[in-house]
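Every protein chain but one is kept in place in this view of the complex.
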Amino acid sequence: MAAPALADERVAAGPGGRARRGPGRRRDHLVGALLVAPALVYFLVFLLYPALSALYYSFTDWNLRSDANWVGLANYADLLFDDVKYPHFWTSVRVTLQYTLIAVPLTLVAALAQALLLNAIRRGANLFRLLLFLPVVTAEAAVGAIWRWLYDPQYGLINTLLGLVGIPGQNWLNTPELVIPALAFIAAWQCGISMIIYLAGLKGIPGTIQEAAVIDGAGPWQRFWRVTFPMLRPTTFYLLVTGVIAALQVFGLVYVIFSGNGRSVTGGPEQSGLTYVLHLYLFAFRYDAMGAACAMSFILLVFIVIVTALQFRFVRQEAS
Amino acid sequence: MGRGLVRGAVVATLATALAACGGSGGGGGGQGDAKQLTFWMYQDRTPQAGQVIEKVRQDFEQANPGVTVKIVKIPKDDYNTKLGSAVAGKSTPDAGILDQPLVSKYALDGTIKEVPAGLIDEADYYKGALDTNRAGGKLYGLPQDQTTVALFYNKKLVPAPPKTWDDLKRISAQVHAADANVAGMNVPKGDGYGAWMFPGVVHGAGGEMVDDAGKKVLFDQQPAVEALQLWVDLQQSSPRKITDSDKPFENGLAAMTISGPWDVPTIREQFPDLDFGVAPLPYKSEPAGNIGGEDSVVFSASPNADLAWKWLAFLAGAEHNGAVADAFGGFPVHLKARVVAGGPEQAAFLDQLKVAHARPAVPQWIQVNDEIIAPAIESALTGKATAQQALSDAAGRTRSLLGWNG
């Protein structure tokens, strides 16, 4: 995220960029510092300090209660290499990658399709926009409960609807191969924010470009691939980067879906829904290994940074 | 400009600065008024159970003028998470329910207090229940109830409950053969809950999960393998597509299931038409089952420890423990407490309790249960491994994790 912000040449060109002279300049320094101060205090107290202390705990055997003992790199080494202590660490990595690879593209496609349709119509656009936005406003606890029922193998609406078109009903949340697609579908169902952002991107495409393409005789399909989609690349890139960061941290939904019914949360059938952060959560709060959980979160941080950097390097290059 | 700046910065800093003001009221856990006790427990199983606890609370306050007891009820799924963060936030309650496997851990690192001498007469309590509160030979908590699981059966589909494993398999097959849309048995799954049920079945074949004292893992031996094979066999007449739906037993889609006394009132209330009975768990060589229940402890940070112990002893005492245990969904732990009269199913639970075994007292047991045994059960149930392969592999992992040789 840092790169585009920094590269923005407008930083220097804006009125703030052109430094004033004399007392005005000194006053600017004071005002600027004062305006940033509350956010900075917040950053130091609730972001930087917690992050550093989590980093410290990741080198200890802390269990939330007793004093933390320094164990050096043991947590990191054990997580990566000791499959007796952490038999499902790599499972959780695999599950999370699968989820990300399915959920993010699915969400983007759904959001883009909705935005294109909304952008093409006039009458009723407001109503449709509202209806398509609805899934975003629901609390996670409720989303999990609703979908657990929709996916129910006996009473679920989804199997009933599939039955109408002759597809046999599935045991969605209890078949390892179907768990991730089922979760990804819920994510795509909640694509409203991405849809709105795509819509913003579409509104930003000058009408003259589209008209020129029409005059050149391009059909709607060609116009989409030659004009619209390339123009939307910055938006797609933004949604891709933030979407991947969020998908790698998916937690609330799986926690709600696989808890309850008296079952302890062990991540669905054959750990097929054991996402990275759910696994981390279990070690933090259920298996008494906060130190290891902190180490997991820094492994995740490093991974997120690498994935994001790769996207900036390759996807962005391709985009421009 | 000055005024604008003041307006902006002052308003903005306000919220952050309020941090300092927020301090005065904070803390929780009985700070301030020395006569307030905070007690954490699981969410009520039924509204009636909530009324029972409320009544006992009022009795206690009446018997101890000037004392107020504040009871906080938390969903079981979230309880340990909340407790962990309260410990980290140095805001534990005065007293609370604690999962049996956690008592020894919390005792070892000094998070909870030792039971003061003379608080109770240990001879008044069921030994098994009391022993779940021991760590290093010392007593760190009081039991509040003991409970066990048994076989629930739908009387319409199962006229006479099975006694042995062979009966169970036969009846399950008959039910499913008669109606392919009904499962014979709601077979436990390879999740945390299924792994928690499993030891009771193993005991029914005369086996043990582990030998705590000898540090030996035993669940790769014949009895456990047979127990798992039983579940594998039962699945043939109990498709998951049926049993994975919401409340299959209550809806008549599964003829039998395993559950505890706490489920009886909720089923009766939600599904009044369901005609069901409860029988002891079927066994192979000897009647057996699991023992469970709730323990209660006093946290070291409590400024009112004496009063907190008094409250716990009040709950666990002869006079109230019958009602309290019933509200918790179990049976009294005090020998002289009166068992609240229940329905006809109560006898089955009480019989079952007599032959029930405690779960292994290994501090890491929750992790072994969730991360090793549950996946092993699942891999056998889904046919990815034989029961023997799955359990041998799991036993090997458990030995490595615990550092045991046998």
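The letters A and B name the chains in turn, as written, and every chain counts its residues from 1.
Methods note: a contact is a pair of C-beta atoms (placed from the backbone, for glycine too) under 8 Å apart; a residue touches a chain by one contact, two chains touch by 3 or more.
The rule is short, and it goes like this: contacts and distances are computed from a predicted model.
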UniProt protein name of the chain not shown, from "glutamate synthase (NADPH)", "Carbohydrate ABC transporter membrane protein 2 (CUT1 family)", "NADH-quinone oxidoreductase subunit H" or "Ni/Fe-hydrogenase cytochrome b subunit"
"Carbohydrate ABC transporter membrane protein 2 (CUT1 family)"
I'd like to know which visible chains would be in contact with the absent chain if the whole complex were considered.
A, B
Among A:97, A:197 or A:218, which residue is in contact with the omitted chain in the full complex?
A:197
Positions on subunit A contacted by the hidden chain, ascending:
1-2, 4-6, 8, 10-11, 13-17, 19-20, 28-33, 35-36, 38-40, 42-43, 45-51, 53-54, 57, 64, 110, 113-114, 117-118, 120-121, 124, 126, 128-142, 144-147, 149-150, 154-157, 160, 189, 193, 196-197, 199-201, 203-204, 220, 234-235, 237-238, 245, 248-249, 251-252, 256, 259-262, 277, 280-281, 284, 290, 294, 297-298, 300-301, 304-305, 308
For subunit B, which positions touch the chain that isn't shown here?
1-2, 4-5, 7-9, 11-12, 14-16, 18-29, 38, 40, 42-47, 72-73, 75-78, 81-82, 85-86, 88-91, 93, 246-247, 251, 262-263, 266, 270-271, 329
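Methods note: only the chains that are shown with their structure count from here on.
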Between subunit A and subunit B, what distance separates the C-alpha centroids? Give it in angstrom.
35
Residues of subunit A touching subunit B in their complex?
27, 31, 34-35, 37-38, 41-42, 63-66, 84-85, 87-88, 148-149, 152-155, 169, 171, 173-174, 259-260, 262-266, 269-271, 282, 284-288
Would you mind writing out the residues of subunit B in touch with subunit A in their complex?
1, 5, 8-9, 12-13, 15-16, 77, 80-81, 84-85, 87-88, 105-106, 109-111, 189-193, 196, 240-242, 244-246, 248, 251, 253, 364, 366-367, 370-372, 374-375, 378-379, 382, 397, 400-401
